[in-house]
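Mind looking over this structure? Questions follow.
Now for chain A:
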Amino acid sequence: GNPLRGGAEGGDDGRIVIGASDVGESLLLAEIYAGALRGAGADDVTVRPPVGGREVLVQALQDRSLTLAPDYSGNLLRYFDQDTSATTSDEVYRELPRALPEGLEVLDQSPAENTDMLVVREELAAQGVRTISDLAPRCDRLVFGGPGQWGERWRREIRELYGCEFKEIRTTDTGGPVTVEALRSGEVQVANMFSTSASVYANGFVPLEDDRDMFPAQNIVPFAVEGSLSERERDALDRVSAALTTEKLTELNVEFSERKRNPADIADEFLAQARNR
Partner candidate 1 sequence: MIAETVAWFGDAANWSGPGGVPARVLEHVGYVALALAIALVIAVPFGLLVGHTGRGAVLLVGAGNIVRALPTLGVVTLFFLLLAESTPAAVVGLVVLAVPPVMAGTYAGVQSVDAHVVDAASGVGMRGMQRLWQVEVPIALPMVLGGVRNAVLQLVATAAVAAYVGLGGLGRYLMDGLAILDYAEVVAGAVLTAALAVVLDLLLAGLQRIVVPRGVRLAELTRSKGPA
Partner candidate 2 sequence: MTIEFRGVTKRYGGGAAAVDELSLTVPDGSMTVFVGPSGCGKTTSLRMVNRMVEPTDGDVLLDGRNVRDIDPAELRRGIGYVIQHAGLFPHRTVLGNIATVPMLSGWSRRSARRRAGELLDTVGLPAELGSRYPAQLSGGQQQRVGVARALAADPPVLLMDEPFSAVDPVVREGLQDELLDLQRRLGKTIVFVTHDIDEAVRLGDRVAVLRVGGRLAQYGTPADVLRHPVDDFVAEFVGKDRGYRGLSFLSAGALEVGEVVTVEIGSVPGESGEWRLAIDDERRPRGWLAPGSTVDGSLAEADLVAGGSLYRRGTSLRGALDAALSSPASLGVVVDDDGAAVGVVTARHVLDVIERHPASATATSRTARA
């Protein structure tokens, strides 16, 4: 049987549990949501430690151990609808409600985006590799590094779209230090990272242009259990989403992963600024 069905931990009693995935900024966003909800009068708001990928979050939302989690529109849609052809922000957001399972919903999406991207080291870029199409002919000689679930999600896609079949797909982590380290040391030559990640630029990696729109738009969107938030709370989250832009998110990410500040502190500052505007 499915071990994930069962008793509820969060839910209807006014308790709000916010989850985060192990993508670095996910925790940051969760803290921002938490701050916003507290500002809107919710008094029992917790942020759970980051855990796993989307699969875990979805399950946790479905069994009500979570109330809410930040997510990315494109990947979320693809998760429930493998064959979607929506790629632009609007397409994706329009398709989402239909694809989501019963009892789950997304709130307003934010203009801020954080897409997957493939990055290479400067040496390889200097050989004229600027787009994924440029990369494709060399794929069979290159080792790729990315999160554990990357192969299942994208191996077929990238082969069909670009004709790229990597020599090996190695599991590193979700755009985190293992990936950075692997790419830096040459253990892998191509890696999956994220557009708002501070470490791409800090390490001088070069993002490749996704010239055939393989990766869909990835607007930040609060992903929640339907009916678990009050109007006031939903408004507060919508306001936060509206205030968040890609530039702002990248900035916050620098604060978080380069200046190593406490995500709750960053969230507080951001929310204060947003209110003052």
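Simple rule for what comes next: a residue touches a chain if its C-beta (ideal position, glycine included) is under 8 Å from a C-beta of that chain, and two chains touch if they have at least 3 such contacts; residues count from 1.
Behind the choice of candidates: all candidates are chains of the complex that A comes from, given by their letters.
These numbers come from a predicted model, not from an experiment.
> Please name the candidate from 1 or 2 that touches chain A in this complex.
Answer for chain A: candidate 1.
> Along chain A, where are the residues that touch candidate 1 in the complex?
Within the complex, chain A contacts candidate 1 at residues 1, 3-4, 22, 52-53, 55-56, 59, 145, 147-149, 152, 168, 170-173, 177-179, 181-182, 185.
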